[in-house]
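For this view, one protein chain was removed and the others were kept in their places.
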Amino acid sequence: MAAGQLVLIISPKGKRYTHTLEPGKEVHTHDGRILMSEIAEAGFGGIVRSHLGHPYRILKPTVYELIKGVKRQTQIMYPKEIGYVLLKLGIQPGCRVIETGTGSAGLTLALATYVGDTGKVYTYERREEFYKLAQKNLARVGLSHRVEQHLADIEETGFQQTGADALFLDVREPQDCLRHIPPAVTPGATCGFLLPTTNQVSELLRGLEQGPFTEIEALEILVRRYKCVPDRLRP
Amino acid sequence: MAAGQLVLIISPKGKRYTHTLEPGKEVHTHDGRILMSEIAEAGFGGIVRSHLGHPYRILKPTVYELIKGVKRQTQIMYPKEIGYVLLKLGIQPGCRVIETGTGSAGLTLALATYVGDTGKVYTYERREEFYKLAQKNLARVGLSHRVEQHLADIEETGFQQTGADALFLDVREPQDCLRHIPPAVTPGATCGFLLPTTNQVSELLRGLEQGPFTEIEALEILVRRYKCVPDRLRP
Amino acid sequence: MAAGQLVLIISPKGKRYTHTLEPGKEVHTHDGRILMSEIAEAGFGGIVRSHLGHPYRILKPTVYELIKGVKRQTQIMYPKEIGYVLLKLGIQPGCRVIETGTGSAGLTLALATYVGDTGKVYTYERREEFYKLAQKNLARVGLSHRVEQHLADIEETGFQQTGADALFLDVREPQDCLRHIPPAVTPGATCGFLLPTTNQVSELLRGLEQGPFTEIEALEILVRRYKCVPDRLRP
Partner (left out) sequence: MAAGQLVLIISPKGKRYTHTLEPGKEVHTHDGRILMSEIAEAGFGGIVRSHLGHPYRILKPTVYELIKGVKRQTQIMYPKEIGYVLLKLGIQPGCRVIETGTGSAGLTLALATYVGDTGKVYTYERREEFYKLAQKNLARVGLSHRVEQHLADIEETGFQQTGADALFLDVREPQDCLRHIPPAVTPGATCGFLLPTTNQVSELLRGLEQGPFTEIEALEILVRRYKCVPDRLRP
């Protein structure tokens, strides 16, 4: 594996570390140090041992892992929601997508992955510490070039783009920002919102009813995990 | 809009039709006929009327709508599952993905969308009628060039590819096909499975335990929809 | 079986009829008539045939079946909620419980069952047609003697009882009735509410915060049914 490659290192207990390969460096884990050179040699699917002898598995990080591994200071969206948003908003290679607020850049990272090198993500954040955190998080996974970060409060400034294919609002009071959406997107574009409380959903629906929005739906996504024992399978 | 463009036409009652624009042709709906030329003129976000006067909304179909609109003779995967699969398997532009069985090509269509023009989907189906149905469904949405369709029973033949980035099995008895996975994928690649019954999940888990599979998880995804009335919001 | 006994009759397709045994009468079903005398002879667990030859199963109706079989003109509470309410409110033999509104008397019926002959249910309804419907529904299952029905709008009149062990409000705007609760119940009594929309829950919580209510919780109960095929068990 070449320098700069992202690798996922999984401890015997399932603890996960995402790192960029840098020859000559070390990874510090709870079970001891691991040489980057050994990781590069083992390759994806391989096993390396920490200097204390603990076996670590090397995998190529999926988008799922990258999202989960984001350094966060904010609540992030989860893969169960992000996956649905991708399909529902029609995000795909070549898309131009607007998003706000950036937060820790978990969704930004996913959007940047799926628009590919021919697409673009325009993301807005009004708090400087998150703007910088997102910058680091995007650089860390090598996706900065697909993202245009704005430090601004869109409720006041609106968006600088026009004709975007899709738009996602993750702000506290999205109803106050709705007027900025039509000028920024292509006619008939899909928009998404993430809101934790039912009060916010009611407020947003009230705002959306003013138009020009149609085909409105509200839903939540639940994941039920099962214990993976074949003879004692259970939720 | 140009000929060949996919359009989504939504009736006043929410019924949805996906069509390819063909100048001079008509769309037949439950509420009367609509001229393709008028659709092209109205553009995305516009409104056209059937010859009986009913207003239809014109939108650009998202991946979500394309999946929902697939002509089906088989049970299809739903967007709630497909979205999660995309993230979890790390599907992204440039990926080479193997899938079986093709069925009505609902998942194939989503995979083909997200691997982009630089990626490839290899899909296997052992029943000729589904092979042909999938062929039509993929052609209809303009994604045939990103998909390599195989008419084969992979339990017997295995896969013809090597080094794939991800693999998805949607067959009745996946445990009988597990031996074909390692030769087909790159070390450390992610694999997914879709199974409707708990008995099948148990059988699969038994098979996976034989190795070389690790990091196994089982889950189901539920969607709760809400009635979108701001003052009477409810599931 | 004696005259006056409640019986549950189940058709081959699972359709359910609850009836009171009356010697010499007949039950009319979609598959023909059944003689009450034959039902009495067959007894619980037995099978009788309609005059067209269709086999019907005779069972003793459980509370669950009685609730489900209530003639309704209103939305009723479901057994999943009622069961939880019984435990949470501490309904048990000998209890004195207040309830409003009566509606179709689904919950009333359950409460009357569980307070037994030593307890009492006081139920209020402001609409006369529901008052009468409830009267019929309670008489039909032989529980009238445990219930005291009031035709009144409690928001205006309040409750006539004092020292009740528990109280349940199933009205549109329970926050406007909260002031009537403390005089009607014993100190520390438990109260329940049923509300379909999240807006109503917010309004109620606002009201409850004014006191003297404590130990407040809000929840919803979901039932997931499984298809009962042993080799293809699935939700």
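For reference, chains read A, B and C in written order, and residue numbers begin at 1 within each chain.
As a convention for this text, a residue touches a chain if its C-beta (ideal position, glycine included) is under 8 Å from a C-beta of that chain, and two chains touch if they have at least 3 such contacts.
This one's a predicted model, so the numbers in the text were calculated from it and none came from an experiment.
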Among C:L21, C:L35 or C:V63, which one is in touch with the chain left out? C:V63
Hidden partner sits against subunit C at residues 10, 14, 43-46, 57-65, 67, 79-80, 82-94, 110, 113-114, 116-118, 186-190, 198, 201-203, 205-206, 209, 214-226, 228-231, 233
In the full complex, which residues of subunit B touch the absent chain? 198-199, 201-202
Logged for subunit A, residues touching the omitted partner chain are 196-199, 220, 231-235
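Just so it is clear, only the chains that are shown with their structure count from here on.
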Per the definition of touch at the top, where is the C-beta contact count highest among chain pairs? A-B
Starting from the mean Cα coordinates of subunit B and subunit C, work out the distance between those two points in Å. 45
Can you compute the centre-to-centre distance for subunit A and subunit B, using the mean CA position of each chain? Integer Å is fine. 22
For subunit A, write out the residues touching at least two other chains, lowest number first. 198, 201-202
